[in-house]
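Of the protein chains in this complex, all but one are displayed in their positions.
Order as written gives the chain letters A and B; numbering starts at 1 within each chain.
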Amino acid sequence: MKRTVLFCAAIILAAIALATSSTAGAKDAATAEFEKFRDVLEEDNPAELFEMKGEELWKTKRGPKQVSLEQCDLGLGPGVVRGAYVAMPRYFADVGRVMDAERRIVHCMVSLQGFKPEEIARQPFSNASQTPEQTALVTYVAGQSRNMKFAIPMNQPGMRETYEIGKAVAAYRAGPYDFSCSSCHGDDGKRIRMQELANISSPEGAAKSVQGWPGYRMTGGVMLTLQWRMNDCFRQQRFPAPNYLSDTITALITYLSANAEGSLYKGPGIKR
Amino acid sequence: MAEPMKIRAQMKGDSADIRVLMSHPMDTGQVKDAKTGQTIPAHFIQQVIVSVGGKVVVEGQIGTAVSRNPVFGFKVKGVRAGDKVVVSWTDNKGDKRSDEAAIV
Partner (left out) sequence: MEIRKASLICTLICTQLSLAAAAWADDPRAKAISMIKADFSAQGSAGVDRLEQDGLQAVCTRSGNKPPPAIARRLEQDQQAGIRYPADGKFLGDWRSGEKIAQSGSGYTWTDPPGVPAGGNCYNCHRLAPQELSFGSLGPALTGYGKTFGNTTEVQKYVYGKIYNAKASHLCSIMPRFGHVGALNEQQIKDLVALLLDPASPVNQ
């Protein structure tokens, strides 16, 4: 065998110095460059490592009750993972309420495997040294809806009301800066500094806001979920912190996901 | 303790396109823990070896300039579908990991 090796080590540095200082015209050029870069990375998105980890966690007998999550019902029947992510949030009759994907997965970890909710809530989101198990699980479940369309079952009990509440949450102005979600995410074509802002009230904008979550964030190299995204928006909104897996966040995610109805979900994404 | 790699190896024309995702913190030893203020000790992959069909095709040294959870890509000529690709790494703490996949 010939040993001709083209050692094209695509060493991807987490700290991509995406020049925050480029011109308005070059800003679009910078955005375009980043888009290209992201396209390359999407082929080898480290999020896949978390999908693998999540799949292993899903199938392994774990927790005080030593069972796997293969009996977890994500809305399409016990153990059905394929297509479940793009059909959540949804109404779950066993608990009589609407749940989003992360909330439902944690519910299964608690109810089937016997994990303690307060222990799971102790570290809800990834940091540099630790990725919570539920983050990997959400990434796995989301990966099983890759290239499927958002199809939120709005005709189920409580869904319409949850949507309307989410819409009202997005409009709620409070805090020292009088911000609501819609202060920044209510119009087309706006930016904070260089960061483009999705208009969550439009189908295209809402699709952008849910697309790419859960996402691998290159800055810091951590895997983050839509629950995290909502949490960090409230931080920037200068609000106090939303409790993990709360009704408010489920309502907001319902509002976003239903507005994104019919758009194609490309799977776990990559973020700068 | 080391998590598995994700390896994809695909024939494209007369060469194989091999892509490897590694799960590793790649700590540089120059970053402080935000909470404790303690320096996070260096922990990074030092050596990477790729073999195809039992022959070593890549033997590389890498260091702290490589990001967390690194991605590597190689093109290898003179191989066939079905050949076994084995990727292994060793880090500065002596941790090792080896995973394999067949070229498709």
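Just so it is clear, a residue touches a chain if its C-beta (ideal position, glycine included) is under 8 Å from a C-beta of that chain, and two chains touch if they have at least 3 such contacts.
This one's a predicted model, so the numbers in the text were calculated from it and none came from an experiment.
Peer 1: Given that one chain is not shown, what are the shown chains it touches?
Peer 2: So, taking every chain into account, the missing one touches A.
Peer 1: Which residue from A:Val40, A:Val80 or A:Ala171 sits in contact with the chain not drawn here?
Peer 2: Touching the chain that is not displayed is residue A:Ala171.
Peer 1: Using the touch definition from the top, which of A:Lys61, A:Arg122 or A:Arg235 touches the missing chain?
Peer 2: A:Arg235
Peer 1: Looking at A:Leu76, A:Ala128 or A:Met194, which residue reaches the missing chain?
Peer 2: Within the whole complex, the residue contacting the unshown chain is A:Met194.
Peer 1: Which parts of subunit A face the unshown chain closely enough to count as touching?
Peer 2: Counting over the whole complex, subunit A touches the hidden chain at residues 20-24, 26-27, 161, 164-169, 171-180, 183-184, 189-195, 197, 234-236, 238-243, 246-249, 251.
Here is the rule we go by: only the chains that are shown with their structure count from here on.
Peer 1: List the residues on subunit A that touch subunit B in their complex, please.
Peer 2: 1-15, 41, 43-44, 46, 48-49, 52-53, 128-129, 216, 218, 220-221
Peer 1: Provide the residue numbers of subunit B that touch subunit A in the complex, in ascending order.
Peer 2: Interface residues on the subunit B side: 3-4, 6, 15, 19, 21-23, 25-26, 31, 33, 40, 52-53, 55, 57-58, 60, 62, 65-79.
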